[in-house]
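Step one of this worksheet: look at the structure below.
Removed: one protein chain of the complex. Kept in place: all other protein chains.
Then we have chain A:
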């Protein structure tokens, strides 16, 4: 309700700033692109990733880039208002477990091949520990994860394997949650 509106105006305000900047730099006769206050005609306004990544709720999160990519329109991290609201509604307290598990799978799937392979796991672990574990330790962890969760033994985690594992985790709902 009100929170979503304030996010909207925050996003809208920053976008109009960006448009003005373009106009000055280009010396072209750009028609002043006013940020539409009325979204009923679904205009094509996108907030760039840099602004999203610097939001207080996301700036300390090691997975913020992946979150923005997963929820954005073209997978490049730039989000429309709909994407923005989708992101916060999935990450909110009220979202059902299965939906959260589905999006968590997409976030941790770095190469977007619909499987969490060993490379994806290595990326996740490295981001989680900020590179403090040695290569041997990282590969041991990835091996253990595949041992534990890979149900169909194909060397990578499918959505089914992932959901099977994550839906039993006691902390999943409480940690995969952003409060506005």
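As a working rule, a contact is a pair of C-beta atoms (placed from the backbone, for glycine too) under 8 Å apart; a residue touches a chain by one contact, two chains touch by 3 or more; residues count from 1.
The definition used in the following text is that contacts and distances are computed from a predicted model.
Among the names given as "NADH-ubiquinone oxidoreductase chain 6", "Sodium/hydrogen exchanger", "Small ribosomal subunit protein uS7m" or "Transmembrane channel-like protein", UniProt records the absent chain under the name "Transmembrane channel-like protein". In the full complex, chain A touches the omitted chain through residues 1-2, 56-57, 59-63, 91, 98-99, 102, 104, 108, 114, 121, 124-125, 128-130, 132-133, 137, 140-141, 144-145, 148-149, 158-160, 162, 164-179.
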